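With one protein chain withheld, the remaining protein chains of the complex are depicted in position.
Just so it is clear, A, B and C label the chains in written order, and each chain counts residues from 1 on its own.
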Amino acid sequence: MVKVGIVGGTGYTGVELLRLLAAHPEVEIQAITSRSEKGLPVADMYPNLRGYLDLAFSEPNMAVLKKCDLVFFATPNGIAMTMARELVDAGVKVIDLAADFRIKDIDEWSKWYGMDHACPELVEQAVYGLPEVNRAEIKKAQLIANPGCYPTAVQLALLPLIENGLIDTDNLIADAKSGVSGAGRGASVAFLQAESSESFKAYGVAGHRHLPEIKQGLALANKADVGLTFVPHLVPMIRGIHATCYARLKDKNTVGQLQSLYEKQYADEIFVDVMPAGSFPETRTVKGANVCRIAIHVPQDGDTVVILSVIDNLVKGAAGQAVQNMNIMFGLNEDAGLTAIALVP
Amino acid sequence: MVKVGIVGGTGYTGVELLRLLAAHPEVEIQAITSRSEKGLPVADMYPNLRGYLDLAFSEPNMAVLKKCDLVFFATPNGIAMTMARELVDAGVKVIDLAADFRIKDIDEWSKWYGMDHACPELVEQAVYGLPEVNRAEIKKAQLIANPGCYPTAVQLALLPLIENGLIDTDNLIADAKSGVSGAGRGASVAFLQAESSESFKAYGVAGHRHLPEIKQGLALANKADVGLTFVPHLVPMIRGIHATCYARLKDKNTVGQLQSLYEKQYADEIFVDVMPAGSFPETRTVKGANVCRIAIHVPQDGDTVVILSVIDNLVKGAAGQAVQNMNIMFGLNEDAGLTAIALVP
Amino acid sequence: MVKVGIVGGTGYTGVELLRLLAAHPEVEIQAITSRSEKGLPVADMYPNLRGYLDLAFSEPNMAVLKKCDLVFFATPNGIAMTMARELVDAGVKVIDLAADFRIKDIDEWSKWYGMDHACPELVEQAVYGLPEVNRAEIKKAQLIANPGCYPTAVQLALLPLIENGLIDTDNLIADAKSGVSGAGRGASVAFLQAESSESFKAYGVAGHRHLPEIKQGLALANKADVGLTFVPHLVPMIRGIHATCYARLKDKNTVGQLQSLYEKQYADEIFVDVMPAGSFPETRTVKGANVCRIAIHVPQDGDTVVILSVIDNLVKGAAGQAVQNMNIMFGLNEDAGLTAIALVP
Partner (left out) sequence: MVKVGIVGGTGYTGVELLRLLAAHPEVEIQAITSRSEKGLPVADMYPNLRGYLDLAFSEPNMAVLKKCDLVFFATPNGIAMTMARELVDAGVKVIDLAADFRIKDIDEWSKWYGMDHACPELVEQAVYGLPEVNRAEIKKAQLIANPGCYPTAVQLALLPLIENGLIDTDNLIADAKSGVSGAGRGASVAFLQAESSESFKAYGVAGHRHLPEIKQGLALANKADVGLTFVPHLVPMIRGIHATCYARLKDKNTVGQLQSLYEKQYADEIFVDVMPAGSFPETRTVKGANVCRIAIHVPQDGDTVVILSVIDNLVKGAAGQAVQNMNIMFGLNEDAGLTAIALVP
């Protein structure tokens, strides 16, 4: 059994982690911390966990965390970087679901996240936890930077095209749409049901924090910078991300190879589903499941390829991917605790 | 033209009042106040008003308000009672959309609202603004206590039965359901879309503030106290209240008269629609409209009568009823500015 | 491994059964039939099952079904009664998720379901599959009438009061609310999102088919007929039932015992959660889970007890309860395949 601790478990990423870990056959949850809610039984805040998890939030306590095999950080940005050093030094593995270790360029990170980095030397050591790209490194990693939700959907959509050099990488477009749980569980007017439901809007066009993360991942595959316009939108639903990615083929004659190229690329990936040609993945088909479904289109005999990619932002886009990374790190079956089928309808 | 001021216009009741008054043919909005948002153009907070209302929030200013013919209070409970005296003395008419003047029994009010009343003598003078009951008094009133949303739906449903002495008034049940806009525009976790949508729950069973208001209204009609169990519920939609009211008939032979009794009672009421026997009013048929639709059922040849009643909580349950009261007070057509048809679908 | 067949798997009850059975550790799905969709891979209709279920719909075939240990009927009313006899005679166990075997009084059944019963003699033999009431009989049963969704929520709410003789059973009220998946997957205008979302309404007040089923169950516990007014409503959400049940206590002094009475009654029931006094169960806390959560209220020092009860209509109200019955019939752990935690948010 893997002994795990969770730091900061009151948000949506945290409760999703709890839902997955409480049912995981190889995990024992040792502690779940929340400064503000210490003493509160977790099931009082999340009654869906009544009967499944008999644990209360506790004050973060390094001594307790150091006894864990693995600590997940489901905290706001800027927390994990202040605690990871001590845990890593104590031999504890760490998975940060926030953004502290995602961006290799420290200055770039500081610019987008608006703070100095408390632990730049660990950034270098951290492995970006996208298993479909980095599985071998994840296996050996002690510190994982768990990818953001948009970056997961967009990279899985575009990487096969980039790695195979098929598209013009100067003018990529990712028109992405997310359900409201992506905004987190903080009290706010903008995400009241009376405000956000029955409406649709773009946001963050000038620059969303996931932009440098996506560009970094695509550039690595491209072995050169990429040009990307990334426009996130808010969808009036709770869970789900849909990325609609546009790119121009360098050579129109490659159209016929695209479907099989994607199928080959993801043939051994249990959590990436390349759908049949002509499909339209729906976000609800991954609701609660650790799956990314992808479909490839090249409309109107043109040279613009349109990749559709859906994930559950809280699962493959956050907590599920973190559990997948844990499974890889500890030599468990990669789908241990992740076999739930999406809830439809 | 009636010159009106609005105190506290940033909440849902306030913006709904603005929507109705901006299109009202006989009204000039002089001022809309908000301490926290002073200086902000109203249309910056509510872009639906762009092009319709060229006004900014201003600090509450008695001198300005006293020049109005009528001041609406769309404030939290406890504000109107501190300002109404001065306005009333200055000859300004006042409509309070909050609860300060609704309950005649001052101690009862204090118990439910958790504060001392700042102006008990005005409570006596205030007229309860349910036009279908108090039209004559409203016409002459200088201070109106605009009814609560649940009380409007429940009273219009039950009053005909009580006034005609047809039911056992000791054991009334009002099972009421409200959309989330009823909770207001304050930042809160419980009303985030990710929390309240796709779920249904009861709340306030132990005692909701609208209970004494409903009981007061029913008791007046009954000329004696009534026994009422009132259970409010939260519906995952933005607007609408549906009250399902249960009462036992004293005499089963009166079943045949009920439909025509309701039709007669509300024959001259332009904003109460008694639907054909066997109907099921849907809240969406009153969305944005100042209408209460009612249907009468007596299921299974029994003696339990079931009254279904729907309103838009922000219109007939708040701002629309306030405008209706204004129209009556100023001798305008009762439906001036209130002729919009509900938005379906 | 239990070999199971499913007749009629294209509706919401059917796909939910598939979701549960595909992940069940002790089950092998042998066949899933659909006359209209024969040949279609199940995962083409329900892409959430892609990768989990490699089976196509097939024409109903008695020879195949007879080789099963258990056949589920997820068909419209009136189908199971024409096929059950042959399967039962062949020693196959049968669970009907429709209503064919729920009502013991054949004339009553015919009246409500508008057809003659094809197999009245099996009705007597059938066991009503509410485990919390009939576990011992279910264990030995060959034919199970799986309860309706509303009847499950209402009976679990009211039975403790009735069995203990605490309430006046002449005037019970069940004000019930259901999500739209309860209406099934048939094409219909009334349940288009543009019609049913953002609205709330009652329906079936004159008489819903679940009324006789609920009355039968309550009367059995009461050892006498009961008087029940049952009003179902439609909630703009996909899954969930909330029953608000009202009853008058015979003796007000019993108020203090109610909470512990419910806790005792359901102490050994893994799928009934009696919440702490004062709680408000939310339907989302059982979304996708085979749980009924119940809370007891007696508002305002009165003698009216209000029981709140929530289930997922497709799980504890249909497919989950069917799997629970299967587990009992085959001596498996009662929660085998039913341990999923509700998806929140």
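The rule is simple: a contact is a pair of C-beta atoms (placed from the backbone, for glycine too) under 8 Å apart; a residue touches a chain by one contact, two chains touch by 3 or more.
Since this is a predicted model, take the numbers as computed values, not measurements.
Undergrad: One chain is left out of this view; which of A:Gly165, A:Pro276 or A:Gly302 touches it in the full complex?
TA: A:Gly302
Undergrad: Using the touch definition up top, pick the residue from A:Leu40, A:Val231 or A:Ile270 that touches the left-out chain.
TA: Reading the full complex, the residue touching the unseen chain is A:Val231.
Undergrad: Kindly state which of the options B:Thr10, B:Thr33, B:Ser58 or B:Ser181 is in contact with the chain not pictured.
TA: Once the missing chain is taken into account, the touching residue is B:Ser181.
Undergrad: Mind listing the chain A residues that contact the chain we can't see here?
TA: Answer for chain A: residues 171, 173, 175, 177, 179, 194-195, 197-203, 205-207, 211, 227, 229-231, 233, 235-240, 242, 244, 246, 248, 278, 280-284, 287, 297, 299-300, 302, 304, 306, 308, 310, 345 touch the chain left out.
Undergrad: Tell me, which residues in chain B touch the chain that this view leaves out?
TA: For chain B, the residues touching the absent chain are 12, 15, 19, 22-23, 46-52, 181, 185, 198, 238-239, 270, 273, 275, 281-282, 284-289, 291, 293, 314, 339-345.
Undergrad: In the complete complex, the non-displayed chain touches which residues of chain C?
TA: Against the left-out chain, chain C lists 12, 179-181, 183, 185-189, 191-198, 236, 238.
Assume only the chains that are shown with their structure count from here on.
Undergrad: Measure off the straight-line distance from the CA centroid of chain A to the CA centroid of chain B, and report it in whole Å.
TA: Using C-alpha averages as centres, the distance is 46 Å.
Undergrad: Suppose each chain is reduced to the average of its Cα coordinates; what separation in Å results between chain A and chain C?
TA: About 37 Å separates the centre of chain A from that of chain C.
Undergrad: Roughly how far is chain B from chain C, going centre to centre by Cα mean, in whole Å?
TA: 39
Undergrad: Going through chain A residue by residue, note those that touch at least 2 other chains and give them in order.
TA: 12, 181, 185, 198, 238
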